[in-house]
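Below you'll find the structure, written out as structure tokens, and then a few comments.
With one protein chain held back, the other chains of the complex are shown just where they sit.
As written, the chain order gives the labels A, B and C, with residue 1 at the start of each chain.
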Amino acid sequence: MVRVAIIGASGYTGVESIEIILRHPQAEVTYLTALPEECGLVSDTFGQLTGRLDMMIEPLDMDVLASKADVALCCLPHKVSMGFVPKLLATGIKVIDFSADYRIKDVAVYEKYYQPHTDTENLTKAAYGLPELFREQIKGADLVANPGCYPTGAALALAPALKEGLIEPNGIIVSSVTGVSGGGKNPSPLFHFPYMNENIYPYGVGIHRHMPEMEQVASAVAGKPVELLFQPHVGPFDRGIVSSTYSDPIQDITIKQLNDLYAGFYKDEPFVQIVSKPPAVKNVTKTNYCHIFPAIAKGKVVVFSAIDNLIKGASGQAIQNMNILFDLPEMMGLE
Amino acid sequence: MVRVAIIGASGYTGVESIEIILRHPQAEVTYLTALPEECGLVSDTFGQLTGRLDMMIEPLDMDVLASKADVALCCLPHKVSMGFVPKLLATGIKVIDFSADYRIKDVAVYEKYYQPHTDTENLTKAAYGLPELFREQIKGADLVANPGCYPTGAALALAPALKEGLIEPNGIIVSSVTGVSGGGKNPSPLFHFPYMNENIYPYGVGIHRHMPEMEQVASAVAGKPVELLFQPHVGPFDRGIVSSTYSDPIQDITIKQLNDLYAGFYKDEPFVQIVSKPPAVKNVTKTNYCHIFPAIAKGKVVVFSAIDNLIKGASGQAIQNMNILFDLPEMMGLE
Amino acid sequence: MVRVAIIGASGYTGVESIEIILRHPQAEVTYLTALPEECGLVSDTFGQLTGRLDMMIEPLDMDVLASKADVALCCLPHKVSMGFVPKLLATGIKVIDFSADYRIKDVAVYEKYYQPHTDTENLTKAAYGLPELFREQIKGADLVANPGCYPTGAALALAPALKEGLIEPNGIIVSSVTGVSGGGKNPSPLFHFPYMNENIYPYGVGIHRHMPEMEQVASAVAGKPVELLFQPHVGPFDRGIVSSTYSDPIQDITIKQLNDLYAGFYKDEPFVQIVSKPPAVKNVTKTNYCHIFPAIAKGKVVVFSAIDNLIKGASGQAIQNMNILFDLPEMMGLE
Partner (left out) sequence: MVRVAIIGASGYTGVESIEIILRHPQAEVTYLTALPEECGLVSDTFGQLTGRLDMMIEPLDMDVLASKADVALCCLPHKVSMGFVPKLLATGIKVIDFSADYRIKDVAVYEKYYQPHTDTENLTKAAYGLPELFREQIKGADLVANPGCYPTGAALALAPALKEGLIEPNGIIVSSVTGVSGGGKNPSPLFHFPYMNENIYPYGVGIHRHMPEMEQVASAVAGKPVELLFQPHVGPFDRGIVSSTYSDPIQDITIKQLNDLYAGFYKDEPFVQIVSKPPAVKNVTKTNYCHIFPAIAKGKVVVFSAIDNLIKGASGQAIQNMNILFDLPEMMGLE
């Protein structure tokens, strides 16, 4: 049994990770931590766990962590996370970090979008945890940077075309709509029900932090610099992201060629399914699946993807990474 | 033109009142006030007013109020309101108060559910602003206590049966479901979209403050003490309240007699419509109408009502009261 | 491995059953049937199964059924079901029937609310599949009548008080709100998104078919005739039912006594949890749990319950029954 600690267990990705591990035959939750003011019985924080997990959320103690866990899912916000990760690693356990702190390899880019980086040493060593594209790097890593929710959906949609050199590496547009859980658990006017319900709006125009993360992943896959514009929107639903990507083919391509390319690229990837019509977010919510639909329209390559932002975009992908780290079947607990 | 000031213009009932007055041919908004930190261009607070109302929300100044307004809609929360209302009245203008502070005539009851009352003098004089039941008292009043949202729907559903002495005055159950705007504009964990969406829950079991208000109104209509149990729930929609009331008939009654009673009782009330099937909240949202459906089931008298909590349950009813106070056609601006 | 056939696999309870069995370590879906016009690849009907279940929905053939399955989940509508169940049983396999056809023991009552009964022989033998109340009858049964969604929630809320003789057996009110999936998968004007969204309405006033089912269960538990009024409402959410029950205590009771009674009654029932505040539907959706909150208010006993109508109210409860029939741990596949 893999013993799992969840650092920052009081948020949405924390409870989502707990739910998955409760169904995982080879893993168990052994330690839950949060800030002191958020400690207490986990089912008091998450009513859905009543009678299902009788465990306390406690303040983090590194010695306890070392004795109780084989891996830490670090669900802290960016900027906070890099203050903790070196200490977590120092206990000798594996770490899967949900924040942005270890995702962006170019420190200058990170610091432009976030803040000064205080742990560049581990940044260098971290594997980017998108198994379908970087599985080999994940195996054997001590620290996995779990990808952002938007970059997961966008990268899986664009990767086959980019890797094949099929589309121009610039001028790409990624237009996404996320459910509100992507904004986290803290109440705010923008996510107050009477404002958010019956509403949809764009945000982060030209400045969203997931844009450089997408560009890094896309460039790694393409083997050359990729430049794209990412435009997020938030809509009135709990979970899921639909991403619509628009790019220019380098040379003529038929829809059959495109479909064959995508089907072939993901043929051994159980969590990525090429679907026969544009993907509906509802078909992937509460699962670790990504549905992808490639198309050609008005001379553009248009590829759509849908994921659950909290599962394939966060906690499910983290467990997928955990399975890789501990030599378990990659789908275990996620089917 | 009736010149209207809105005191506490930065909340939901404030903006709802503004929207109605913008369509009102004989009234105009002349003064908007709020706490200093909520002042500024009204369309910055309420984006839907962009290009429609170019006015500042300002800190309240009694001299300005006196010079600019004929009536104040006081949209302050209970407890706060009674600190302001005496001063508003002292300027010589009419006041329609949205809080609970002037609704409950029995000070002991008020103080049990709220706090010590600091303005019992005006409490005595205030008219309870439910026009369909208390129109005569409203005419000529200086201070109107605008009813609570739940009591409006419940009282209109129960009044004909109670007035006719048709149902037992105790053991009545009022089970209501409100939309989330009833909880106000301040973000909170309970009304955070990812919690509230796809959710419904009861609250305030046996202790909701609208219960004594309902009992007071029901008793006034019945001419004898009425005792009821009010159980609110909140559901995943913006606006509206559906109330299902259950009571015991004193003697046998046919559905035809019941329908005739209700149709007759409200035949001259344009805003109350007896409908031919159970009322759907959606049919009354964004209107000042109340839909009522009386029925007999398993020996009980079961009467349903639906209103928009922000209109007939708040701002619309306030404008209806304003029309009465200023001798305007009661439906003006509300059709 | 228990081999499971799903008869009528093209509806919501069919796919919900499939999803649960996919996670069940000792059961597998071996046969899916539907009307000819609904046959085809199951993932064409339910996009969420893409890549997860590669199976055809086929027209029902009794010989194939007999060779492939140990148990049939019969997800047909009432009236249709009793035409098939005798033939399903004749193949020698167990049957768990989702319709109302085998739930109501009094044929006269059934025929008043539904239609002439054509299989009274099996009606007599069927066990009512609410394990927390009738576990012993379920063991060894060949035919289990899976309870209605509303009756499940209402019965679990009322059972302790009724069994203890704590409340009057008449005058009970059950006021429930269901999510829209309770209305099934067929499009209709009432459940069309632009009508149902931002809406809530009562229906079936005094005539809902789950009322006699509730009375039968309540009477069986109480050991004397129970008479109640059931009032359903439908609200703008996918899943879940919250039921608010109101009854009169026979003699004085304290809230502590009530809580102790409920906690004791369900202490060995993992799927029923007594919660410390009124239950939120969201805390039970996608689970087989029922959350119950007992209270005393204005002299009434008020007990709330929340379930997922498609799981504890249908497919989850069916699997719970299947586990009982096949001597598997009752929670298997449902945790």
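Please note the rule applied: a residue touches a chain if its C-beta (ideal position, glycine included) is under 8 Å from a C-beta of that chain, and two chains touch if they have at least 3 such contacts.
Since this is a predicted model, take the numbers as computed values, not measurements.
> Could you tell which one of A:I138, A:V242 or A:I274 touches the chain left off the display?
Residue touching the absent chain, from the options given: A:V242.
> Which is it among C:K125, C:H192 or C:K224 that touches the chain not included here?
C:H192
> Pick from A:E198, A:D260 or A:E335: which residue touches the chain that isn't shown?
Answer from the full complex: A:E198 touches the omitted chain.
> Name every residue on subunit A in touch with the hidden partner chain.
171, 173, 175, 177, 179, 195, 197-203, 205-207, 211, 227-229, 231, 233, 235-240, 242, 244, 246, 248, 278-282, 285, 293, 295-298, 300, 302, 304, 306
> Touching the absent chain: which residues on subunit B qualify?
Residues of subunit B in contact with the hidden chain: 22-23, 25, 47-48, 50-52, 198, 270, 273, 275, 280, 282-284, 286-287, 289, 291, 335.
> Write the list of subunit C residues that the hidden chain touches.
12, 179-181, 183, 185-189, 191-194, 196-198, 236-238
Simple rule for what comes next: only the chains that are shown with their structure count from here on.
> Closest chain to the overall C-alpha centroid, by per-chain C-alpha centroid: which is it?
C
> Counting only C-beta pairs in contact, which chains form the busiest pair?
Looking across every pairing, the one with the most contacts is B-C.
> Taking each chain's centre as its mean C-alpha position, how far apart are subunit A and subunit C in Å?
36
> Provide the C-alpha centroid distance between subunit B and subunit C, rounded to the nearest whole angstrom.
Those two chain centres are 39 Å apart.
> What parts of subunit B, by residue number, touch at least two of the other chains?
Counting only residues that touch two or more other chains, subunit B contributes 179, 197-198, 236-238.
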